[in-house]
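Accompanying notes for the structure given below.
One protein chain is absent from this view; the other protein chains keep their places.
Think of it as A, B and C in the order they're written, each chain with its own count starting at 1.
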Amino acid sequence: MFGLDEKCSVMGVFNVPEAAKFTYFGLFSLQHRGQEAAGIASSDGEKLHITKGRGLVTQVFDEKKLSLLKGNSAIGHTRYSTAGEDSVLDAQPIFARYDLGQIAVVHNGNLTNARIVRDELIKEGAIFQTFMDTENLIHLIARSKKEHLYDRIIEALGKIQGAYSLIFLSRKKMFAVRDPHGFRPLCMGKLGDGWVVASETCAFDLIGAEYVRDIKPGELVVFEEKKEPKSIQVFEPTPHKCIFEFIYFARPDSYIFGKSVYELRKRMGRELAKEYPIDADIVVPVPDSGVAAALGYSEESKIPYEMGIIRNHYVGRTFIEPTQAIRDLKVKMKLNPIKEVIKNKRVIVIDDSIVRGTTSKKIVNILKEFGAKEVHMRISAPPTIGPCYYGVDTPSKEELIASKMSVEETRKYIGADTLAYLSIDGLLRSVGNDQSYCMACFDGNYPVPNLN
Amino acid sequence: MFGLDEKCSVMGVFNVPEAAKFTYFGLFSLQHRGQEAAGIASSDGEKLHITKGRGLVTQVFDEKKLSLLKGNSAIGHTRYSTAGEDSVLDAQPIFARYDLGQIAVVHNGNLTNARIVRDELIKEGAIFQTFMDTENLIHLIARSKKEHLYDRIIEALGKIQGAYSLIFLSRKKMFAVRDPHGFRPLCMGKLGDGWVVASETCAFDLIGAEYVRDIKPGELVVFEEKKEPKSIQVFEPTPHKCIFEFIYFARPDSYIFGKSVYELRKRMGRELAKEYPIDADIVVPVPDSGVAAALGYSEESKIPYEMGIIRNHYVGRTFIEPTQAIRDLKVKMKLNPIKEVIKNKRVIVIDDSIVRGTTSKKIVNILKEFGAKEVHMRISAPPTIGPCYYGVDTPSKEELIASKMSVEETRKYIGADTLAYLSIDGLLRSVGNDQSYCMACFDGNYPVPNLN
Amino acid sequence: MFGLDEKCSVMGVFNVPEAAKFTYFGLFSLQHRGQEAAGIASSDGEKLHITKGRGLVTQVFDEKKLSLLKGNSAIGHTRYSTAGEDSVLDAQPIFARYDLGQIAVVHNGNLTNARIVRDELIKEGAIFQTFMDTENLIHLIARSKKEHLYDRIIEALGKIQGAYSLIFLSRKKMFAVRDPHGFRPLCMGKLGDGWVVASETCAFDLIGAEYVRDIKPGELVVFEEKKEPKSIQVFEPTPHKCIFEFIYFARPDSYIFGKSVYELRKRMGRELAKEYPIDADIVVPVPDSGVAAALGYSEESKIPYEMGIIRNHYVGRTFIEPTQAIRDLKVKMKLNPIKEVIKNKRVIVIDDSIVRGTTSKKIVNILKEFGAKEVHMRISAPPTIGPCYYGVDTPSKEELIASKMSVEETRKYIGADTLAYLSIDGLLRSVGNDQSYCMACFDGNYPVPNLN
Partner (left out) sequence: MFGLDEKCSVMGVFNVPEAAKFTYFGLFSLQHRGQEAAGIASSDGEKLHITKGRGLVTQVFDEKKLSLLKGNSAIGHTRYSTAGEDSVLDAQPIFARYDLGQIAVVHNGNLTNARIVRDELIKEGAIFQTFMDTENLIHLIARSKKEHLYDRIIEALGKIQGAYSLIFLSRKKMFAVRDPHGFRPLCMGKLGDGWVVASETCAFDLIGAEYVRDIKPGELVVFEEKKEPKSIQVFEPTPHKCIFEFIYFARPDSYIFGKSVYELRKRMGRELAKEYPIDADIVVPVPDSGVAAALGYSEESKIPYEMGIIRNHYVGRTFIEPTQAIRDLKVKMKLNPIKEVIKNKRVIVIDDSIVRGTTSKKIVNILKEFGAKEVHMRISAPPTIGPCYYGVDTPSKEELIASKMSVEETRKYIGADTLAYLSIDGLLRSVGNDQSYCMACFDGNYPVPNLN
C-alpha cells in the first residue's frame, strides 16, 4: 500500500577486499527501504572515505566514486528523505573527526528522546549541522571521557532512547548494535574471511554472503581484524520488534527477526481467511504488497488466486499534469486490473493496510468499473490507528482513516461491499503467538514514550 | 525471459484536445514494448510538430516539450533500438514534407522486402537518411502519382511486404493500418468525441478510452474530423497473428487480437500441466514472465502455486563491475529465490521461453543453491528454433539453444531434473485451435519470406 | 554586438589518422560560429559514421562517441539553430544512403532558391525530413543520372543559387566547394600527409595544420587518397565575399579571404577615426566585438585606448528572473564599465554594429551612470539597413534600427552625445578598395536575389 515508508536501511562490510563495492550491491538490494538518498563510508585502515548524495544507489555511485572508497571495511545507508530544502545534507553516513580520530555511522530507526538529548548537547556547546537524530550519537561519543571508542559507544547508547539499528565505522573497527527493544531488524552474515551486517538478508543473497544470525536486541557486536566478532549484551533485551516489517516493509525474500517474511505474510492471509471468510469467485492481491497474503487467503479459503491487477514498474517520476483530467491517473499509472479476470466476478481484494483510504477507494472504484460484481476488501493487518515513533514515516493520526472512522464507515467511504481487517489476535497467531512484537500503530501501546 | 525484445509500440489519438498528452500517457502504458527511444508528432490542423529522443517516455518528454506538441491529433512511438551509433536519428515518428504537405508515421513490425524496395527507390534517386524500414513508406507515398493521400497509402502498401501496424498522421487526418497477416496487434478505441489507436488495450485503460475493436488484418481505417472512421479492407486478410505476443510481449492486462493475454497465458500453463505433469511440491514462476502460466499450471495440476522467486524492480542500469566476481550477479540483481519456500522442495519452475539457455541455467543453479530437492523446468511455449522476421529482435539461429540442442541436451545444459516445453498442439489448444497464428519461430513455417 | 549570428562553421579532415578527433578540435576553435548544435561524420573507407546533437562541441562529444567515428577522413559542423521544436533533427552533417553508396555533407551559407528547388524536388516525389536547405543538395546528387559523384556534385551545384561553402564526404573522397560569389570563407591547409578544410584558419592553428590557400569562389577541390588535391573551377568566379565576416563573425586571430581579420578591423577603426574624429579623453571598446577597431581608432586619433568596459565570460545561461527589477540586468551580466576609467571622461565607445539599438542604448546609459561626461559612439561599419540572405541570421528589416531611423534619430534614441558610422567608402578603403565584397546589408545591392 502506498502511504507508509520505512526511513532507512543500513549495511556494513568488514574485512572484505573492495568492501565499498559489496556495500554498494548490498544497498542495491535494500533500495526498497529508502529511495531518496544513499551513501557509503569506507576505511582503508588509515583514513575514512565518504560519498553520499541524492537519488537511488545506482544514481549516487559510479565506478569512479566507488574506486575512491578504498579499504576493506565500509558502511552504507539508503534513506527515505522526509523533506528538507537540501536533503543531501541529511544523507548518511554521518562522518566526523573527533578526539579519537575519525568515525562514521549509519542509523535505521528513530530516537524518541532526540530533542532532549540535542537540547542538552546544544546547551553544552555542541553544534548541529544536520537535521538527523543520529548526529546526537557522534556528539555523545565525542564528549565521553572514556578512553576507548567501545566504552564510549556503550556510554552514548545509555543516553539515547527509541529505535536504532546502528553501524559505526572507525579506522580499524566496525560496531553493530540494536536497541534493547529490537524495533528494527539487523542481520549478521559471513562473507569470505569477513563479516557483513544488513537490515535484511536479501542483501546477503545478492553478494553471496551467508546469513549467520540476527544481532540481538540490546546487543553490540564488535568487529576487529584477526579476531572473532565480540558480542556484548549492553542492555537487557525487552523485545518489541516492529511487526510492520513483516506486514509491509521487508522484501518477501528476506529473513528478518529470524523468520521468512513471505511465509509470515502468507500466514496472515490464512488467518484473515479464517476470521473473515466470504463467498466469492476470486482472490486478487493489490500488487506487490498484497501478493503473499492473497496466496495465503486463497489457500485457506480454496477460492482461486488470480493476478487480477497488474502493476506497471516503469512508473518512476513523471511530472506531466494532464490539464484535462484523466480520472484516478496516479493510481492507474501504477495499477491496472484485467477485465477478463474481474468482470462479473465477486472479487476478494487483498492489501496489507489502509492508510488514508484514498488509494483503496480508487482501487475499489476501478474494479467496479471493470465489471466486478462485488468487491470484498480484506486487509492482512489490523487497522492502523496511530503513528509510529520508531522509524516509520506515518501520516499524522488525523490522516489515518482508521483513527477517525469505524470499519463500517471506512467500508462506505471506499465503496467496498465488505471490508475486514485481520484482528490483533489473528496477527499474533500468524507470528506463533510470539508476544515480543511492537504493535503500537495497531493497539496504541507504545513501549517507549515519544519525547520529541 | 530475458533475450527477446519487441521492437516497438504505436499509439494514435484523433480529435481529442491535448492529443499529445494522451499519446504520452498511452506510450507510458506501452513502455514495455520498447525502452530505448520515444517520440510524438502532433497536428494542429495547419502544421505538424514533432519531438523524439532517447530514453523512456518519461525521460524524453517534459511539460514544456509536450506543450509544443499542439493540436487535437497525435501519434507516438516507443522503440527498442537495436543499436546504431546515434540511435536518436532512428527514433520515430518519421516526419517528412512532401508534395501533399506534411506527414508523419509510426510503425510496429518489420518489412521483409525492405531492402528490395529501398534499392529500387534509391535507384530512382531517393535518399535514405535513417536506417528504419519505415522510411520506405514515406518515399512510396511521396512518389505516387495519385491525387489523394488515401490512395497513395493504399498504393504504397501494395508494394511492401511483411509485418506492419502503422499509423499515419497528416494535417487533417489519421490513418491506421495493419498488414494482411495481422502479425502485430492494433486496437481501436473511443475517447470522448475522438478516437484512439494503440498496440495494446492497456493504453486505453490508463487514459480512460473504451476499447471498440481491433483494426483487422489488411484493413485501413481513416479518421477525419466530423466523420465516422471509414474502414477499407485493402487486402484480403490471411491472418498470421504473432502468437509470441500472447506468450511474452503483451502486458497481461491487455487484450490483443481480441483476447485477454492473461487468460491465454493461464491456458498455456494448463495445457503444459496436462502434457507434462510431474509429481512435485510447488509451482514457482520466473517473475514476471512466468506468472500467469504458473497459475494455470498450478490450477490444472493442483500443486500449490508459490511466489518463490522475487524480482527486484529497481534494477535499471548499473555500470558497476565487481572486480571480485559475485557469481551470477546480473541474474541475482533481478531475481532472488525465497529460501523458506524452496528448501527441500521439489520445484516446478515455469517460464515462457528459453532463448540462449544461460539465464535458465543460472535460475536452476540458484534454486539448487537455495536447497531445492528437484527442479523441473516447464516452458509455456514450444522450443524457439528460428528467428522472427516480423518485428521481434531475436538472436540469430545459432544462438538459439533449441536450434542446436535436443530437449534432453538442453536439460543437461541448464542442470534441471526434467525439462519440458508446451507442444505446438498444446499451444494451439490454448488459443482454441485457432489456426490464424504465426508460429514461425517454433515450426519454421514463415508465412512471408524474408527478402532482406 | 549582440543581435547578429553566423549560422554555421564547417570543417573537414582528409587522410589523417583519427580524423574525427582533429575535426572535433577544429570545431572547438570554430565554436563562435554556432553554439546550438554540432556534428561529425567520418569514413573508415567502407562505411560512414555519424554523431550529432544539441549543444556546444564539448557537450555533444565525449571520448566514447569520438571513438565510434572511425576512419581517416571526417567532416564536421557547428550550427546556430534558428529555432524549431526539436532542432537536433536539423543538426548537420546530413547523411544519406543513395544509389552511389553513402554521403554526408556540411554547409555554411544559405541557398536563395532553396524553396524553388525543394518544391521542384517535392513535385518529383522527394521527401524532406529536415528544415535545412542543404537537404536539397543530397536530393539533387541522388537524382542525377551521371555515373560519378564528382559529376553529380557539379550538376547539382548548377541548380542551386546563393551562398555555400560545402564539404562532402563519401567513403573514399572528400569534396570542398565554394559558391561562385564566395560569400562564405573556406580555407585549405596541410596536416601531416593529409589535408584540412575549415571556415577559418584559427582551426588550423589549434591542430597544428598549415594554412595553404583559400578554396576559390566557384572552385571545387577533390581530395582522394594517394593523389594531390584536384582543383576544378566549376563556375566563373564573381566574388562577393561577405564583408561582415571581417566586421564581426570571424575570430580576430583568423585569416579569411586571405587577410588577417584583426588587421582589417584595426584599419576600419583607423578609417572611422579619420572620417569621424572627435575631441575626447579615451577610446573604449565594447568587448570583445569592438576591441580591434578601438585600437585602430586610438592609434589614428592619438586618443588613449582603455579597456574601460569589462566582459564577464561566465555568463552562459541563467534562467533566474529577478521579480524585483534590476535595471538592464541582461546587459550588465555581460558588460560592466570601470568607474575609475569612465568617470568625468569624454568617452569614445567603439562597437562594430548597431542592430536593434536596445543594447547600445543600455551601454550609453550605463556609461553615463558611471560618470562619463560625454559618450561618443562610433561604429566600425556602415548602418545595417537590410537583412542578409546569404547565411547570417539577421532580424527582419523592420527590426533594424538603421532601416527606420536616421543617424541623428538613432543618436537620440540611444542617448549618445554623438554617433557616427564608418561610411561605405571608408569600409572599402579598409579593405584596400577591393570591390569584390558583398555589402548588401549596408547598401541594399544584393548580388543574388532571394527567391525564398
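Everything that follows uses one rule, which is that a residue touches a chain if its C-beta (ideal position, glycine included) is under 8 Å from a C-beta of that chain, and two chains touch if they have at least 3 such contacts.
Please read these numbers as outputs of a predicted model, since none were measured by experiment.
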Which displayed chains does the hidden chain touch? A, C
Of the residues C:Arg171, C:Lys332 or C:Arg356, I need the one that contacts the missing chain. C:Lys332
Using the touch rule from the top, list residues of chain A that touch the missing partner. 49-53, 65, 68-69, 85-86, 88-89, 94-99, 118, 122-123, 125-130, 138-139, 142-144
Contacts of chain C with the missing chain: which residues? 17-18, 21-22, 24-25, 28-29, 31-32, 35, 56, 58, 61-63, 66, 202, 205-208, 251-253, 255, 260, 262-263, 291-292, 295, 299, 304-307, 309-310, 312-314, 316-324, 326-327, 329, 332-333, 336-341
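Operating definition for what follows: only the chains that are shown with their structure count from here on.
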Report the inter-centroid distance (CA atoms only) between chain A and chain C in whole Å. 60
Whole-Å separation of chain centres (CA-atom averages), chain B against chain C: 48
If you average the Cα atoms of chain A and of chain B to get two centres, how far apart are those centres in Å? 36
Send over the residues of chain A in touch with two or more other chains. none
